[in-house]
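Taking it in order: structure first as C-alpha cells, then the write-up.
All protein chains but one are shown in place.
Naming follows writing order (A and B), and every chain is counted from residue 1.
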Amino acid sequence: MKKTIRFVLNGYEVTAEVAAHKMLLEVLREGFQLTGAKEGCGQGECGACTVLVDGLSVNSCLYPILEVEGRSVTTVEGLLGEGNRLHPIQEAMVENGGIQCGFCTPGIVMSAKALLDEIPLPDEARIRRGIGGHLCRCTGYVQIVESIRRAAEKMAAQGERDS
Amino acid sequence: MYDTRFVGGSVPRPDAPDKAAGKALYIHDLIRPGMLYGKIKFSDHAHARIIHIDTSRAERLAGVRAVVTGYNTPEIRIGFIKDNFALKKGKVRQYRDEVAAVAAVDPDVAQEAVDLIRVEYEELPGVFDPEEAMAEGAPLVHETDPRGRPKVDNMVPVPWKFEAGDLESAKRSAAFIAEGRYETPLIQQSCMGTAGCIAEFDLQNNLIIHTKTQIPFLAQNDFNQALAAMGLRGKRTRVIVPTLGGSFGTGLDTHGYEYIAILLAYKSGRPVKIVLTREEEFTALSPRQPTRTHIIQGCDAAGRLAFREVRMLLDNGAYTSWGATTPSVMMLPISSLYRVPNVFYEAKIVYTNNTYCQAMRGYGNPQAAWALECNIDQLAETAGIDPYEFRQRNANVPDEITPMGLQITTCGLDRCLDTVAEKLDWKRKRGKGGARGVGMASLFHVGGSGRVYRSDGTGVIMKLDDFGCVSVLAGGVEMGQGFISALSLTAAEALGVTPDRVSVLTGDTATCPWDVGTHASRGAFTAGNAAIMAARKAREQIFQLASEHFMPRVHANLKRRRKRDPDFELPDFNYERLCDPSEFELRENVVFLKEEPENPMLRVPLEEILRAAHYKEQGTMIVTEAFYDPCNQMLDARTCRGNMSATYIFGTQGAEVEVDTETGRVRILKFVAAHDVGRVINQQTIKGQIYGGVVQGLGYALCEEYKSREGRNLNPNFLDYKILSAPDLDFPIEIECIETHDLEGPFGAKGVGEPGLVATAPAVANAVYDAVGVRITDLPITPEKVLAALKRKKERP
Partner (left out) sequence: MKGFDYFQPGRLEEAYGLMETLGAEAGYIAGGTDILVRMKQKIIAPPALISLRRIEELARMGRDRGLLLGSMTPLRALEKSEEIAASYPCLSQAVGSLANPQIRNVATVGGNLCNAAPSADCAPPLMVLGATLTIGGPGGERTLPVEDFFEGPGRTVLRREEILTGIAIPERVPGTGSAFLKLGRVSQDIAVINAAALVIMEGGVCRTCRLAVGAVAPTPLRLRGVERLVEGRRPDPELLAEVERGVRGEVNPITDVRSTEEYRREVSGVLLRRALEQAVRDVR
C-alpha cells in the first residue's frame, strides 16, 4: 500500500510517496537523504533516531510514516543555520566534550532541544531525565549533561539580551 | 617535563562539529552507486550437521542478485588459528554460524529471500559449560584441528602459563592467606553504531571495502588472503574506514559478514552492503570473554604480598578469535600489580557451542582485576590491615622490574591510592556500617602500546602545503576515543604550528601509512611519537629552506611595507644573507630567528617559506614520514616473559555505596577515579575517556550480562541488555589525572583508552562488602545476588 503524504520537513513543505509500513526514520534517511538521525536499535531503546514532531521528541524508528501527514518534522539537519552555524546546543556539545563517537549525538541534541524549549533552565536531574531515552556508550553522559546545562545558560542569557 | 603550548589544554575535538550536525558519515550512511543489500542466514541450532541447504526459492525471488553458501563459494578460513569459516559447511557449532547469504536490490527483499532459504539439519548434542566441555566424553565442538588432524578434546591450542619464584615455599611461609573464586559474564561491547561494511570490486578485481574496523592494515592482509582463496591471488585490497560509532574492541578482528559481503560483491559484480541490526550485533558479534577464576594470595605478617596463584578457565565459544589471547593481558596485573615475588598463573581455554569471544576494551584486564582486587581486600581483612593501607604497602614503584620482566618507568600508583582515599574521605567512612561503605581497587595496564604482534609500529606522514597547513596522515583509527584530537595537538606542538592548521586523515590503507591497529590504548601514544619524529624531520627541512628564503622574504615584506608607508625606513639588514638552519625556530606558524625572537621585522609566516620553495626553479616540497615502533618486547612464548609495553599505566578507583538491605539494590553515592596518565594531552578528551570507561565499568559491575540458554542469546536488545543511561548517573564522578611525565610518551603521555573500566567493578564490590559484609563473587552485582547473600549471612552469620 502506497500513499502520498504532505508534511513540513525542517521548515519546508514536502510531499513524499511512501509505503504504508515505513517508519519515519526510513523515509528521512532513504527518501530525503537526511542521515543525521541514526538507527541504533530500531526498537525505541537507544534514542539515536530522535527527531521532533510538532516540537515533541519522538523515536522516528517507531513512528509510522503516515502519522506525519500534516505535521511538522524537525531533524538535526534543521538546526543548522546559514554558513554552517551550529545551534547553541550543538555548539555546547562541541565545546564541552559532549561528543565522542558521535552516533548518539544528533538524537541527544534533538531531545535537549525539546527539553530546553519546554524548560529553559532545567536542573541537572531534569537534564538527566530529559535525555533518559538515549544510550551513549562513550561518554558516560557527564560531559553531555554539562553541555546541555551550559547551552541552557547561554541561551537564557541570549534570550535576556534579545528581549 | 615539557613546556607546551597546546598539549595539556582543554579544547574541542576537530571531529566534533560534523558529528554535532549529523553530517559525519557512518557505514549506515554510505551509499555506493548500484549498491545491493546483503543479508545473512544464521544457524537455527547451537550444534548440528548441515544436511541440505535449499536456496532455490530465494534465488527465484524478484530483486535477488546473488545467493551464496559454503557449498557454492570457495572456502575462506578466518581467525588467527583459522578454525573458523566465512560460510559454514558440514556443521554448525553456534547459533551465529553463517550458513547462507543473499544480496538484493533492497533490504526488505534481502530479508524476504533469507527467510525463503531452507536448511535441513541433524541436531547434535551441544556443550555449553566450559567445565563440562573439558569432561571426558563431552561432545566435540571441532572433530579436527585447523590442519585436519583429529581432535580428542575441546581444548583450544592456545595455553597460557606463567611462573615466577617458588610458589610452594611462599605458600608455606605466608602469614596470611586468602582464597576466592570469581566469575565474570559475557558482556557485549554495545557500540551505538552497529557493525557493517560495503564491499566492491574494481574492474581489475581489486577489492575496495568500507568497513568498521580498528585494524585497517591487518584487515587488508586478511582480505588479501580471502582474495587468494577466491582465486584472485595478487589482487589488492583497499580498506576504507568510515566514521565509527564506537568500537571498543569489536573491530580488532575481521568478521564473517565482511567476507560474505566480499563473496556477494564478487558474485553479483555490484557493491554489497551489510549492516548488522541491533539484534545481529548482539547475536553475531563477539562479546567479552567470560572467565572463572580461582585465586589464592598470601602475605607476610607485615602485610607484604608473598605469592599469588591464579587459575582461570575461559569459555572460548565455538571458534577462536582474540578472546583466546586475553590471558596475555590478564597476565600483566596478575604478575605485576603490586610487588609480588612468587606468581603462578594458568589459563585454560575451552571450545563450547556458545558464541565465540573477542576483544573488548581492557582486553582481559577487567576480568583479572575483578578476581585480583576483590581477593586483595579479602587478604587485607585476613591480615587485619586496612585495604587502602595494604595496597599502599605493596604499591609498585618507579623503575621496578616485575617478575614478568616488565620494566616500569614512571609509576603514580601511590598517588592514585592517596587521591582516591582522600576524595572518598576513606578514614572517616570506611567500616562505619549503616549499609554504607567505601571500597577501592587499582589497575595496571599497558601504557606504552603493547607488542602483541611482531610489529608494534605505526606510521605518520606529514604533508605541508604552501598555505602553511599540515595534513597528518596516520595509520590509526578514530572510533570516538579522541585519536584525531590527540594527534592534531601533538603534531601541532611538535611542528610549531597552531592546531587549526593541522588536519588529521585516517582510515584509508591506500593513502595512510601502515599501523598495526588501534588497540591496547596505543593510538595517541604511538601516533603521537611518530608525529614527533615526522615533525622533527619537517622542521629540519623547513629550516633548510629558511636558510635560503628567510632573508629575501623579510626584505620583500619590508619593501611592501615601505610602499604603503613611505616614511618607513628599511632597516640595515643583510638581505642576501644565507642563514644557518640552526638559527631558526618555528612557533605558531611563524619562522623567526632564535637570536631575535621578539623582532617583528624578522618573522616570516611558514606559508611564505613553503610557497617560496614551491614557486622557484628546481623547487621542492615538504613531506616527511616516520615509523614509530616502541622499544618493547614480544612475550616469550614459553616463559611468558618480556617487556610488552614501553611504559605502564596505573590507576585506582573508589566507590562509596549504599545498599538497600531489603531490596538488595546497590546505590552509588560517589565514584572517584585517579589515573596515572603520564601527561594530559587534551583535558576534555581524556576526561571523556575516563568518564566513559567508568560508566561502562559500572555497567559491568551492576547490570550488564549477555544471557544465554544452551548457546542462544536471550537478551539481544537494549530492552533486556541493560547499559546505564543518564538518569542512573545521579552521583558525582570525580576524576583526577595524575601526571608522571613519562619519557617514553609523546610529551610525557601514556595511553589511557582502556583503563577507565578496569578497576571499576572490584571497587564497587569492595564497597558493597564494607557496607553490608557480603562479597559478591560473580558479576554483575545484581539486587537478586545481594539479597540472597544477605539472607545467607543472616542465616549463618
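In this text, a contact is a pair of C-beta atoms (placed from the backbone, for glycine too) under 8 Å apart; a residue touches a chain by one contact, two chains touch by 3 or more.
Please read these numbers as outputs of a predicted model, since none were measured by experiment.
Here is the thing to keep in mind: the chain we left out touches A, B in the whole complex.
Considering the full assembly, B:Leu787 is the residue among B:Val7, B:Val446, B:Leu545 or B:Leu787 that touches the omitted chain. The chain that is not drawn here is touched, among residues B:Thr685, B:Ser725, B:Thr740 or B:Asn766, by B:Ser725.
Contact with the undisplayed chain is limited, among A:Glu67, A:Glu124 or A:Glu153, to A:Glu67.
Of the candidate positions A:Gly47, A:Gly78, A:Gly102 or A:Gly140, contact with the hidden chain is made by A:Gly47. Summarising the interface, chain B meets the missing chain with residues 108, 279, 662-665, 703, 707, 714-715, 717, 719-720, 722-725, 727-728, 730, 782-784, 787-788. Interface residues of chain A facing the missing partner chain: 1, 19-21, 23, 42-44, 47, 50, 56-59, 62-64, 66-67, 69, 111, 114-115, 129-130, 132-134.
Note that in this section only the chains that are shown with their structure count from here on.
Centre-to-centre spacing of chain A and chain B amounts to 30 Å, using the average Cα coordinate of each chain. Contacts from chain A toward chain B in the complex involve residues 29, 34-43, 45-46, 48, 75-77, 79-80, 84, 86, 90-91, 93-97, 99-106, 109, 125, 127-129, 131-145. Residues 12-13, 15-26, 28-29, 189-194, 243-248, 277-278, 479-482, 684-685, 687-688, 691-696, 717-719, 723, 725-727, 729-730, 733 of chain B touch chain A in their complex.
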